[in-house]
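Quick notes on the structure that follows.
Every protein chain of the complex appears in place save one, which is left out.
Presenting subunit A:
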Amino acid sequence: MSAEAMVFLFGVIVGAALLFVKVFFVILISDLEVDYINPIELCNKLNQFVLPEMFVHAFLSFIFLISGQWIATAWNLPLVAYNANKVMNGKHMFDATEIFRTLGQHKKECFIKLGFYLLSFFYYLYRMILALVNDS
């Protein structure tokens, strides 16, 4: 297996994990809307995933960067920058006191990220298969 295939295999796995995390976010946020969960619990649950998710995503982008996958790097960079900006402004965490005021925003962001990870996932999968086919 070539290095490229290995990198994209890692990408596929991480992409799938990120996908699951985002689905989890979306489900919990919808739960909040229909009042199955209270905002304090929601924030406690979600906040423990926020930083790991960003870190994992940044790490994946870094792997792409050092392995010279320029397209994949370029695709991921904007999100890394966006996340970094949010962390620097201290706005990355879910705030239980403001959650209902910002719910729409959070939901929109979650869906966009979900779509982004989904596209990434298929792209990594495609590149992995391509690399494997080229190998053999």
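FYI, a contact is a pair of C-beta atoms (placed from the backbone, for glycine too) under 8 Å apart; a residue touches a chain by one contact, two chains touch by 3 or more; residues count from 1.
In this section, contacts and distances are computed from a predicted model.
The chain that is not shown carries the UniProt protein name "COPII subunit", picked from "Collectrin-like", "COPII subunit", "NADH-ubiquinone oxidoreductase chain 6" or "pyruvate dehydrogenase (acetyl-transferring)". Interface with the hidden chain, as seen from subunit A, comprises residues 32-33, 35, 38-40, 43, 90, 95-97, 99-101.
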